[in-house]
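All protein chains but one are shown at their positions in the complex.
Coming up: chain A.
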Amino acid sequence: MTLLTDLPVSGNGQPVGASQLDVAADFPILARPVHGRRLAYLDNGATTQKPLAVIEAERRFYLESNANIHRGVHWLSQHATELYDAARATVQRFINAAHADEIVFTRGTTEAINLVAQSWGRAELRAGDEILITTMEHHSNIVPWQLLCEQTGAVLKVVPVSEAGELDLAAFDALLNHRTQLVAITHVSNALGSINPVAELTARAHAAGAVVLVDGAQAVAHQAVDVQAIGCDFYAFSGHKLYSPTGIGALYGRRSILNAMPPWQGGGDMIRTVSFERSTYAEPPQRFEAGTPNIAGAIGLAAAIDYVREVGIERIAAHEHALLEYATAAVDAIRGVRLVGTAQHKAGILSFLVDGIHPHDLGTILDAEGVAIRAGHHCAMPLMTRFGIPGTARASLAMYNTLADIDALVAAIDKAQDLFGTRNHG
């Protein structure tokens, strides 16, 4: 890893410009050409690439440490269990949870949210109770609540967003009431990049007596997250958007709440005793980890967190922020381009529309230039409906992106406009 520490710095010691990080060499896949071109991977909102350190950690686990956990008296099993427990502690420190047993390993954000809905939600919600979400939620923070509403008779309420893609805080306050049992909000919008003031919203929700779940899928890789500072009761994220393997993620749950929650899946490892009359359940987090978990994935996730800490999450945030500013200015300057999502506080996500070119066509043309973006509704169909559009083209950043990636994006949009003959639109 190369940190370009000798770049010019401004008066307050902050690096100037967008290229203070240079870590692409740590991510082997970035060196492979796509369609004979240099790859500009700008689909990090969907999933990030993995550094060699993570790939090696997973490989090393299978080469040297593989066994099932919590089950064997033999050395390897104990060794694997230690690694798995250490991974949990790594996640705990990363998001500053108070206790390691507040971290439940899941398949990812989606499973974490479904866990809360089916365990906490089914136990706590009654007909007429309200769940407050926002227009900018990913389907995975909408559909589990709709299922829960069908099961319990609870009612889903939705906070609107402004034209710029910011939450309507007055509407949030107005919708919050004594029937609100849960507020489920995204930390960072995957489609717009808007960063929500989750600590402030949590405080307001708690004052109204509601429990708070924060969807951190698009946040953890891009800014420092401190669940105690946010004050939320649940925080969900996916490892694969944090430079980890797929199939692993975590749910943070405040200890007092997790302790009171019933199991949601039954099986091995989540019990204390089993008889045909009655079973008793293990303490959290094991209570929520039925069956053999993704052990290698947890170890990969811990390796990814170690890697992120080594680079420095603050540096990553600063780098991506500078890149976003550069990209926003460059893309906005293209004639016929309209940005979707211009919130004041944004993470490294740039959604846009190009006049006369459907996002899907744009995606194909950019791909032919080696520029990987996502085109479509980004699993946020209600948000697209809010803006009256079928979808957008979305470039989303990660720590390894560079000015050259943004320049490739701009050049490829230019090429698309040439091909479609729409350069003079707008």
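Definition applied: contacts are C-beta pairs under 8 Å (C-beta built on N, C-alpha and C of every residue); 3 or more make two chains touch, one makes a residue touch a chain; residues count from 1.
Note that contacts and distances are computed from a predicted model.
Novice: Unshown chain, UniProt name, "SUF system NifU family Fe-S cluster assembly protein", "Zinc-finger", "Sugar ABC transporter ATP-binding protein" or "Twin transmembrane helix small protein"?
Specialist: "SUF system NifU family Fe-S cluster assembly protein"
Novice: Just one of A:131, A:270, A:365 or A:413 touches the chain that is missing; which is it?
Specialist: The single option touching the absent chain is A:365.
Novice: Where does chain A touch the missing chain, residue by residue?
Specialist: That gives, for chain A, the contact residues 33, 35-37, 357-361, 364-365, 368, 370, 375-377, 381, 384, 390-391, 419-421.
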